[in-house]
Each structure stands twice: as C-alpha cells, then as structure tokens.
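This view holds just a subset of the chains, kept in their places.
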Amino acid sequence: MQSLVSFKKVIVVSGNFPILTGLDFETGPGEVVLVKGRNGAGKTSFLRAVAGLLRITKGSALVLGVDLISNPADARHRVGLLGHETFLYEDLTAKENVTFVLKATRSNISKVDAALSAVGLTGRLSDLRVSSMSAGQRKKVALAALLAREPELWLLDEPHAALDSWTREVLDTAINSSVANGATVLLVSHEPLHGSLMPTRVVELAGGKVITDTRDIKPVVAEKVPL
Amino acid sequence: MWRDALLMAGKDLRIEFRSKVTLNQILPFAFVTLIVFAFALDTSPGTLQKVAPGLFWLAVLFSSIFSVDRAVAIETNDNAGDGLAVYGVDSGGIFLGKVTSVFVQLFLLEAVLLVGVVILYGPAIDGWPLVLLSAFFATVGISAAGVMYSQLASGSRAKQTLLPLLLIPVTSPVLLAATKSWQDAFSSTASLGDPWLRLLIVFSVVYLALGAVFYGSILEA
Amino acid sequence: MESKRYKWTRRAIGIVSLLLVAATVIFGLWITPPDVVQGQLVRLIYVHPPVAWVAYLAYGITSIASTLYLWKRTRNMKWDLLAASSAEVGVIFTALTLVTGSIWGRPAWGVWWTWDARLTTTALLFVLYLGYLALRRVPATSHQRAVRSAIAGLIAFVDVPIVHQSVVWWRTLHQGATVLNPSLSPKIHGEMAMTLLLGFISFTFVYAWMLMHRYQIAGFEQKILDIELDQILEERLHEPGMESMQVELSPDVEQIDRHSKV
C-alpha cells in the first residue's frame, strides 16, 4: 500500500513544551481515520504538523510523498484543513471568501455557487459579510471552500462543532463521496459519531503520541435520541 | 508569483475599499499629526516652513505604521495567514501583493497630505519631478520595509507596540533621505541627479529584494 | 418625515437664502466702500465671519440634539440623525472658514496659513468633527452609534468657545473680536455693519436649507433601511427550519414599530 502520511517518531517542541513526543502514524489512501484523545493530548497539533504548519523538531515525516523536514510547504496545497479557525476574511462576503480560496489554490472558480448552495448558503447569506455571521454560518463558509477545493487529504479538527444536524449530514456525505474518490480523511472528534460517517480506523492520542490504533470497527449505527 | 501578487493586492484593496480605513481614518490622522507638530514646535514663524519636508515625512512614517499594521492584521485575524500557507500561495507573491496595496494607499495619502503641507506650512516647491520621484521611491521603501517588519512583529500579541519600535529605526534612513531630497526640491537646487534620490532608489530596491527573499522564511518560521 | 409642509418650508427657505445671498453679494461688492487700510480685501468680511459663526451654530445644534439623545426621557433616533446632519453641514462651513480665511490671509498677512491661536484652534475644530464623522462610520447598532457619537460630539463642542476666546487668551495675529466682542458693541458701522448682518442672516438661511436637506436624506436612508428590514424580516420568517412551526404566523404581531426602534 502506498503511504500517504508517514510519521516516524515525530517530536514537536514548542515554547519548551513537548507537544508531540515521538508520534508514529501511517496511513494510505481511502482511509477515514478518527483521531481521539483527551483535551490537550495533541490532536490539533498533530493535524497542524501534517499540514506542514508546525515545525517538526525531530523524527521523519512524509505527507503525500513530500518530506516535511526539508520541504514543509510543498504538500500544503494538496491538503485541506478545517479547524478551530476558519481562515476567513471578516470584511469579505461568503462568496468572495470562497472565490478567493479557489483562485489562491488555482482551482476552477465555477464551482463556487454549487459549493455554497451545497452547504445551504444561498440568497442573502451568500452576499453577507462574514463578520455578521453566526458561528455555524462561518463554519459553513469554510466548509464550502473545502468542498469546492476537493483536496487529496482532509484534515478535519472537530468539524461538526457548531454545525446543525442538517449541515452535519452534508459534511458526512461529502466526506464519504470524496473517500470513495480516493481521498483520505483524518478526523478529530469528541462526539460519539453516528449516522452515515463511519471511520475505517480509530487512533487514540495521549501525551503527544499514539497509544491505541484500532482497525476493525463494527459498523454499529448509533440510535439517535429522538429530540 | 506575479499572479499571486495580483490576487493578494486585489483582495487587500477590496477590503480597504470596503472598510475605507485609509480614507476615513489614516488620512485625517496624518493631518492631525501635522497640526500637533505645529503645536509642539511653534517657536519662530520661519521654523515650520524650514522643517516642512521633515514633518511631512514624519507624518507619512507614522501613518505608514497604521497602514502596514492593518495590511498584516488582515491575515492574522482568524489565522487567515495559515490559510494562505495551506492554499499554497507563493510567499513572494504575498509580499509583493501587500506591498502594492500599501503603496497605493500611502501614495494617495501623500498626494492629499502634500496639499495640506503646502497650505499649512507654506513652503515653495520648485522641482516637481524630484518631489514626485523621491516620493515614489521613498514610498516603495517604506511599504516594503513596513510589510516585512510588520510580519516579523506579528505573532506577538503586543504587536501594535512592537511594530513601530522595529519599523521606525529601519525606515529612518528613508525618512532622512526623503527629507533631504525634498529640501533640495523645495529650494532652487533641485535636480534629478540628486544624491538623496539615488539613495532612496537604492533603499527601495534593497528592501524589495530583501522582502522577496526573506518573506517566505519569516512566514515559515 | 417627508410631509408636504416640510417640503414647502424647505423650498421656501431655499428661495429666501438664494435671494439673501444675492443681496449680500450686491451689497458686499458694490454698495459698501473699500476699506482705508485693507482696500477691496475687506469685502471678505461679509463672508468669512458669517460662515464661522454658522459653523458654531451648526455644532451648537449638534450638541443640543446629542444631549437630547443622551437624556433618557427625550431619547429618539431623530435627535441622532439631526446631530449627524448638523455636524456634516458644520464641517462644510468650517472648511469654508478655513478656505476664506486662507484666501484672506494670503494678501493680508502674506501667508496662506500661520500657527496663530485662532487658526490652530479652528483647524482642531475641523478635525474634531471629522473624528466625530469617522466614529459614526464604525459598524455598530444604531443605538451604540448614537450614544458614542453624542458623547464625542459634546466633548468636541468644548473647542468652540476656545476658538472664540482664543484671540483674547493668546496674543494673536488674527483680528480681535470686532463684532461679537464682550461689550456687544460692534466696532464697524453703517453700511458695512448692515451688510455683515445681512451676510450672517443669509448664511444662516443657507445652513437651515442644507440642514433640512441633509436631515431629509437621513430620513430617506432610514426609510430604505426600514423597507430592507421588512424584506429581510419576511425572509427570516420563512427560513428553512420553519416547517415545524406549531402556530400560524399572525402578520400583525410581526410588525416592528419603527419609530420606537432605537
């Protein structure tokens, strides 16, 4: 199996604190990896390291065939990151933000409208400045940009937070269909997953390293609380 | 790189056009600066006229702090800068785009401010070509140094105070050269061979080059 | 706001100001004599002091309207709109003061500008109210904007008496109080005094006309906002998710009373 992400004994020290402490992780295409762990375990830092945004202090790290130690920037544009921050410009509208992202990644900007309406940002909302949007609406704009970009590697850091159940379905469906097209997904989540999105593998972090790695997951679909 | 520069400049100018910060706030601020300088320095009547170029460039320098601060703040809000990294936007392009956008805003500001200086301090201007060329290169230099240092200073939560500390010393040669060259232009000794103009050209080229080369490493670090 | 009466009053004031300004021009340029010392230059006196005084008047109105807004019992969005309109017109008149003064100063003093106390304080007055207008453009709710700008406007007004007294407090190049002096006895006489008075009245009318126009535009802007608000409200009440609504929307309940909207 070709390896998409390969971290070997990765150590990240920042401000004299060891954030990642010898993390080993490997994944190939088409996987949906759920990354679990307590608050402060290093999940966000792990995803940022994979995206090439965090300087690796020691160890070896390959992402999409690029060595992050020597070229931290070269894999980034093939990676899609949706995190606690949405990377949006407050003074631009939803549409302008998505258009900018597509131009910046040299993608086809004809997909803007489709992506916006896929997440339900139509009419008034597509021309509303991000600064007047609710928490969930902002997240939707970021999500639309991600959907339109179709990256090869999705790094999702608690993507469901702030989204309503309708948009959660949209996200889950999008993840499933992109995985069907060969993309790989690393997903951090504290919520018990349910519904259509099922991980192929669960990795648990603690103290900045992987402590468990489970591959055979029984596809138990959770029963939703009827609220 | 050029494509990215255009994209960034377009976006930044659009944001400025939306928020009209330069027009509504930085420009009046520059005027206020001119007035308080006069306040603090009202000694003999001739003084202000003599130091007009110096005060003009001081006002521009202080305004430029706010201008570049904002240019970089656009990317640090909501960590948009990390976004640019992930989208793979060329760092040289980011630098040139930001410099262009800051340059356009500062140059327009200077045009209006010059009218103010002429009226308020009343110097006589002879060598227009020298005035314009000096202003052009001084502004390029200030914008380039400004964007670079502002990026250096970002990251620190107390950026607004760190920036002027870093920026003023490195642009003070520009301040000095622009002042001197305008003093020449305001007297009858104006000529395009002015040595201070040459210094300004050197400075602007050096800062542009430094920025294009190092901006990437500043962003990465 | 756009009642018939308002419209006709405005037009009448417009016509009167036109006539008055014409009369001021005729008196100022042809009827009155040139000055012994200043020659033809003195004719600027029929414009320059009146525009300065009208600027004071405008800021005075802004302050009164701001106070009325800040005081809870008289709080109404109208006062805020009036304060803003008057400040805008005041800024224009301050600019005119600066410009006519500069034009006068060039031949009289040999410079366009000098750092004399009156000139400096007038320039400050100009930027204080530019700041006021800039503050109004900060995105905020209408109440927030009204409170903030009312406070800024009141504080800025402190400069007006300072401008007026500056010639007394500091030894200045600028003309001392010739007309509005403490003993209220004008030091100019006859035709000149009459023409100056005429100039003052005519610019006051011009101010009133501009203010009414600006205030009306502010009213229109408000109305457009209200219409937009209605449309958005309509959209908002039919947002996705409304399907499970248990009770019918009763339209009359949904009317937002605009005039209490602060």
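Observations
All chains are identified by letter, namely A, B and C, in their written order; residue positions are counted from 1 within each chain.
One rule holds for everything that comes next: a residue touches a chain if its C-beta (ideal position, glycine included) is under 8 Å from a C-beta of that chain, and two chains touch if they have at least 3 such contacts.
Since the structure is predicted, the reported quantities are computational estimates derived from the model, not experimental observations.
Stoichiometry of the complete assembly recorded in this file, written with the chain labels shown: A x2, B x2, C x1.
Keep this in mind: only the chains that are shown with their structure count from here on.
In terms of which chains touch, the assembly is arranged so that all chains touch all other chains. Greatest centre-to-centre distance from chain C is found for A, with centres as Cα means.
Comparing each chain's Cα centroid with the centroid of every protein Cα atom identifies chain B as the most central. A separation of 34 Å divides the Cα centre of chain B from that of chain C.
Centroids built from CA atoms put chain C at 55 Å from chain A.
The centroid of the Cα atoms in chain A and the matching centroid in chain B are 39 Å apart. Multi-chain contact residues of chain A, defined as those touching 2 or more other chains: none present. Against chain B, the residues of chain C that register as touching in their complex are 102, 111-115, 120, 123-124, 127, 130-131, 133-134, 137.
Remark: chain B residues 20, 24-25, 28, 31-32, 35, 38-39, 42, 45, 48, 118-122 touch chain C in the complex.
Contact residues on chain B toward chain A in their complex (touch as defined above): 4, 7, 11, 14-15, 18-19, 74, 77-80, 82-89, 220-221.
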